[in-house]
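Read through the structure below, which is laid out as structure tokens, and then see the notes.
All protein chains of the complex are present and in place, except for one that has been dropped.
Let's turn to subunit A:
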Amino acid sequence: MSNHVYDIVIIGGGPAGLAAGLYGSRSKLDVLIIEKGVFGGQAATTAELENYPGSIENCTGPALTERMKHQAEEFGTKFVYDEVVDVDFSGNIKVVKGKEGEYHGKTVIIATGAAPRLAGFKGEIELRGRGVSYCATCDADFFEGLDVAVIGGGDSAITEALYLTKFAESVTIIHRRDTFRAAKYLVEKAMNHPKIKFILNSVVEEAKGDEILEGLVVKNLQTGEVSEVPVNGVFVFVGLDPITKVFEGKIALDEKGYIPTDEEMRTNVEGVFAAGDVRVKMLRQVITAAADGAIAAVAAEEYINEKFNK
């Protein structure tokens, strides 16, 4: 790989990274985004993003994030597919090591995001892609006319449950409490939906099936009663874990692995910023990720002006 030094190297091509790319490139900075899998991040696997301002028409996650990528590209952001395996933030020029090459930047913006957490029931890993799913948009098609379950009680769980009703015969929401973190509007919509059933105060203990999912063993936490729910699919939305393993020991992380920053998205290491779901924050949404990205890019530009352009 060349010794080219970018102004900003952004790790992660989700909404935070793409917004940072857009803002950086519009400021005529030399910006690279490194993405290991799919551009658009978690948003690209979200069915409908009707809570992102301005996206009421054609508001699918893939459509919105594709437009974000295109927009960043129009202003000159460069993209590369690579998986970051190590970083060296000790010098003035930051080094990001990928499987395919090494990238150098005056600044780095970490926008690696978060990944869906496993629910932790027996058979969950063995039956992934065989009935156990973490992506309703990807897999909903398979379950046309079949019965599915959704695990979780947050925005993602309820939104995706509503989406699944377009395909499945029935959608059973299994939630460990009887209250929901999801927006009230969504919960009401789900409660009134003829295809949606609820199993509350309950957890899934086991996924049963030989090669493909046939049913779930569900335990009521209040009564201890165990029952079997026959479903062909189960969609898990029980929360997220930050993707920060590669940064352990390189920058400060909180006890859950998220990156603490100040209001300008600065981490504890000079020249290294963080944006989006990977950051310690109250609300993890596309809109807050994009806002973080914009701030991080502007803060990075200020840092470059002070540090390198004097």
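Quick note on the criterion: a contact is a pair of C-beta atoms (placed from the backbone, for glycine too) under 8 Å apart; a residue touches a chain by one contact, two chains touch by 3 or more; residues count from 1.
One rule holds in what follows: contacts and distances are computed from a predicted model.
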item	value
Omitted chain, identified by the protein name its UniProt record gives, among "Aliphatic sulfonates transport permease protein SsuC", "Probable glycine dehydrogenase (decarboxylating) subunit 1", "NADH-quinone oxidoreductase subunit L" or "Thioredoxin"	"Thioredoxin"
Contact residue for the chain not shown (choose from A:56, A:138, A:191 or A:252)	A:138
Listed residues A:44, A:110 or A:203, member touching the removed chain	A:44
Hidden partner chain, touching residue among A:85, A:212 or A:226	A:212
Sites on subunit A contacted by the missing partner chain, in the whole complex	36-40, 44-45, 61-62, 81, 83, 99, 125, 128-133, 135, 137-142, 144, 211-213, 232-233
